[in-house]
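Of the protein chains in this complex, one is absent; all others appear in place.
Let's turn to subunit A:
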Amino acid sequence: MLAVAGLSFSFKDKPILRDVNFTLEDGQIVGLVAPNGTGKTTLLKLLCGLLPAPAATITLNGLSLRTQRSAFLKQLFFLESSAHLYADLTVRDHLLYVKRMWRSRVDVQATIKQLQMESYYTKRIKNLSLGMKQHALLAMYMISDAQTMLIDEPLNGLDPTSIQQFEHIFGGLRAAGKTLLVSSHQMDSVGRVCDQVFFMKDQALREVANTGQDMMALYTQIFMTEAAANV
């Protein structure tokens, strides 16, 4: 369980979050939705300490981000985007390193097979397409076997088959008791996958349970009526 209390943050003069509190229960997929530039990536970075939030209390399964950093991070995996992989290393280099650092028992070869990466897992990152890199990144999440996974726009650059494949894998991870916080702009996918959705607006999170409602309509209602009114 990830518990967040009193989280506020701003970049210089741009406020991003104001006194945000929430918890993520185990075995859930939570969507994180907001227009570009609202602060989704910023929130994910705050949750793992890449950005400082000294006043907030952030604990993961009882471990404090501030005082038990390494143990906290052992329970978590977050890598902002596949653009942040090491260009000169192969997919396999990344996977083996994650496996060692997270002391995971997940089988690398099996994961490669599950994601159908056999043809390129020995290639260097710089020689891969965007979709291939997204697969490599997802494989790192899976191999880390971390209890909590913060995933930033994982569906970018994926073809429809791969989107289905990723959604299937997210479901599998949930079934294995993982907690996923997934930011996304694909509202249809959010509707299919997420148990809950955080809509980020006015430096706050609005929590909505997925009851099968039309997510796109909800998005329009939350974010676009105001914009339309301003036109």
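The definition used in the following text is that contacts are C-beta pairs under 8 Å (C-beta built on N, C-alpha and C of every residue); 3 or more make two chains touch, one makes a residue touch a chain; residues count from 1.
The rule we apply is simple: contacts and distances are computed from a predicted model.
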Per UniProt record, name of the chain withheld from view ["ABC transporter permease subunit", "Cytochrome c oxidase subunit I", "Diguanylate cyclase" or "Urease accessory protein UreG"]: "ABC transporter permease subunit"
Of A:73, A:132 or A:155, the one touching the omitted chain in the full complex: A:73
Contact with the hidden chain (one of A:89, A:163, A:204 or A:222): A:89
Those residues of subunit A which, in the complete complex, touch the missing chain: 45, 48-50, 52, 69-74, 76-80, 83-89, 93, 97, 100-102
